[in-house]
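Only one protein chain is missing; all other protein chains are in place.
For clarity, chains are labelled A and B in written order, and residue numbers in each chain start from 1.
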Amino acid sequence: MASPIDPSHSTPTNEPPVQVSDDAQGYYVPGEPLVDPRTPTGPIKDRWTTRKFENRLVNPANRRKLSIIIVGTGLAGGAAAATLGEAGYNVKSFCYQDSPRRAHSIAAQGGINAAKNYKEDGDSTHRLFYDTVKGGDYRSRESNVYRLAEVSANIIDQCVAQGVPFAREYGGLLDNRSFGGVQVSRTFYARGQTGQQLLIGAYQAMERQVAAGTVTEYTRHEMLELIVADGRARGIIARNMVTGEIETHLADVVVLASGGYGNVFYLSTNAMGSNVTATWRAHRKGAYFANPCYTQIHPTCIPVSGSHQSKLTLMSESLRNDGRIWVPKKKADCDKDPRQIPEQDRDYYLERIYPSFGNLVPRDIASRGAKNVCDEGRGVGPEVDGVRRGVYLDFADSIARLGEDAVREKYGNLFDMYKQITGENPYEVPMRIYPAVHYTMGGLWVDYDLQSSIPGLFVTGEANFSDHGANRLGASALMQGLADGYFVLPNTIREYLADGPFDALDESHPAVAEAKKSVEDRVQHFLSTNGTRSVDSYHRELGNIMWEYCGMERTEDGLKKAIDLIRGLREDFWRNVKVLGTADSLNQSLEKAGRVADFFELGELMCIDALNRRESCGGHFRAESQTEDGEALRHDDQFAYVAAWEFGGDGAQPVLHKEDLVYTAIEMKQRSYK
Amino acid sequence: MAVSGLLFIAFVLMHMYGNLKAFGGHDSYNTYAEHLRTFGEPILPREGLLWILRLGLIVALIAHVASALALWHRAGTARSTKYVAKKNLGSSFSSRTMRWGGITLLLFVVWHLLHFTIVKINPAGGATNDPYNLLVDSFQEWWMTILYLVAMAALGLHLHHGTWSSLQTLGWTSSAAARTRAKVAGWVVAIVIAGGFSLVPLFVLFGVID
Partner (left out) sequence: MKVTLKIWRQPDAASPGAMHTYEVDKVSEDMSFLEMLDVLNEQLNAQGEDPVAFDSDCREGICGMCGLMINGQAHGPEVTTTCQLHMRSFKDGDEIVVEPWRSDAFPVLKDLVVDRGALDRIIQAGGFISVNTGSAPEAHSVPVPRDDAVRAFSAAACIGCGACVAACPNGSASLFLGAKITHLGELPQGQPERHSRVVDMVAQHDHEGFGGCTNIGECTAACPKEIPLDVISQLNRDLRTALVHGR
């Protein structure tokens, strides 16, 4: 711990921020300050316990009369469906995939953090809390993060009991590793497939409830609209993706667990179908969208090989432990066989700029470094749209020092994956890597109880904004998804449901009819536009704009340019998109059109948020806010707040509500990796 | 399927052992055949044991064929639309020929029973009441020997997959060593039985046994 602050007192350690700059002037409307009405009080370590006690209970006999819609079946949604089903509520679960088991949580590789302190290396709830707030560059809410650290240990117990086959030591106890640069070993893992194993655990628990009749699953259903009636979220409009039927589903409460929005960049490590529609439609109905510009860009992904590229594949960043990153010093060498480039003509730029951390600098610094050298024209690999975007990750030294077998032992599966995708053998030729969008820390604004600004709409997992601040630590996404789904939401949603069941809603209610009609109109619009360009071509172009101007490094001019470009492209999209097929059948172009339409609106808001935040923090780097050495420079005095954006209406400016971040159990510090 | 199959394996092993008595000459073979009929007397009537075995085999046959038909039918309804292109990569030839091979064997068994047990057909036109002579007369015809050899090849294939498969179905292959044993057992049973049966017709044809 940096400072011995007594965690039991609650005196703020920071002043409320006062923003001086106003880069986004003319793009937004300032709104009322935002205060979380459910902010817990008292000593930080007691807040969650107190809240669980204060939140009202629902009589078991009444639970089956209360219905809950959950959109998404990843760790957050699947775990919530299982837990609420076990409690006896009447749960309807929706996913766009053909099975709940396919949600993209499944692709997480590294592991899940938990403050078990099994290694007796000084870990604790407080240390996990501290690391997470610090890792998030002091842009998350401390009460939420503390709760996350607190329930982390229960997650491991639950998963083990479900049969998740975590890695074990010879004595039969659970193995841990250190992950993402933290100094304790608190990461539980199942080879490189931790996300898969955790998701299968949640999925099985949920399927058990399907068999028990408490959960009904709607697969190949996509939520296209939120129903807000009399001020409360009361249901969704979903399209049956097989029959095309536009269905109305009503309930007492709606939970969105629909994941992140990295696919606004077109190329990302997200799944093809990952989209923002569920949360964006809720945003348009009144839910605030918080910190949309916070995106995490992962440095060790396989580079783009051509304009056909549909997605990017991440490789564990553990590769940076033994690989050395370099590019040629001379542009002329960039298309040479790297093995022919002599040592003195190589630029090991991370080792050169950051001698003490070298290749192990944090994700955002490593990512930006790669972008900078490629922008200088020193990138390697195939030219895509005239630029080589790749840097070498070279294991020649490690192979010489440790032997090929030792390297294979450590990284064999990653090397195989690389070879499968690129056709190159990384034992002989240096790997090529490039950063890719990986995770979005922003999301719908929620209070401490995970309720959005629309009563009755709860948001969990990556879809909300609350726990990771401006940057997420490795192995913390799985922790948050399961914490929300298994332990937090079931204990907070009951406070809301204790007032239910709410008045029965009819499909003829104006709010329902309006929502349904708007979905049908949109579908009809896409099918009748009969333009000339495919949905994918628009998506790719939007992605390029976002990547170029709202990616690893953002500038005032670039963001303003991006906003103009997005607006122009969006207008063209609505006039000129070509969607074939019919409304009443499986129509994948139609599905994509709706998602891309929402990405356009989100993309613009991301740029406005990035424009407003004239500071560099976590995954958000503003070129105007850096130290003399080119390092990220935070401005806590101006920006220690959550930017919660309210939808202003079509064509109108969004409204910015600021929620000040107040720390009592931790003191803000600038980071340094020099 | 697996249980009846294992019973058949036991049966054909005994049967093959009996056939090899032909190498002992006329009397050895006929005495063995006769002994099968008198075994257990006087507690059992003449041919008592034989009928018990025959009944057991008939029940096993019905079970085996019924299971095979059920599996075949299930396979058919499980994939009513066939592939335009389908490759087989993980399976042995023997495993893919179980069904048609099984039908071949069934037809052969019918012929075999007509030949040696029910009708007793002597292709040379000689006597049929002496088992040894019937055997020798039959296999001195080249086409008869070929017919039996083809049937034994079918039996060998059937046993090669069948032995392994029955052990796997009964769950006796859940360790690596047990799986290796089951695979080896498939080869051994197939070679020993098909080979053992083939010896007598071949030796008759080439005049070693006469």
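As a working rule, a contact is a pair of C-beta atoms (placed from the backbone, for glycine too) under 8 Å apart; a residue touches a chain by one contact, two chains touch by 3 or more.
Quantities reported herein were computed from a predicted structural model and do not represent experimental measurements.
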Query raised in the report: Which residue among B:42, B:90 or B:207 touches the omitted chain?
Result: B:90
Query raised in the report: Of the residues listed, A:193, A:318, A:398 or A:480, which one is in contact with the missing chain?
Result: A:193
Report summary line: By the document's definition of touch, the residue of A:63, A:104 or A:516 touching the omitted chain is A:104
Report summary line: Out of A:16, A:163 or A:412, only one touches the absent chain, namely A:163
Report summary line: Listed in rising order, the chain A residues that touch the chain left out are 79, 82-83, 86, 97-104, 106-107, 116, 118, 154, 156-163, 165-174, 190-191, 193, 195-197, 200, 203-205, 207-208, 210-211, 217, 219, 242, 269, 271-273, 305-306, 308-311, 313-314, 382, 417, 420-423, 486-487, 490, 534, 536-537, 578, 580-581, 585-586, 588-589
**Report entry** Residues belonging to chain B that touch the chain removed from view
**Finding:** 70-71, 74-75, 77-92, 95-96, 98, 161, 164-165, 168-176, 178-179
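We take it that only the chains that are shown with their structure count from here on.
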**Report entry** Centroid distance [mean C-alpha coordinates] between chain B and chain A, Å
**Finding:** 65
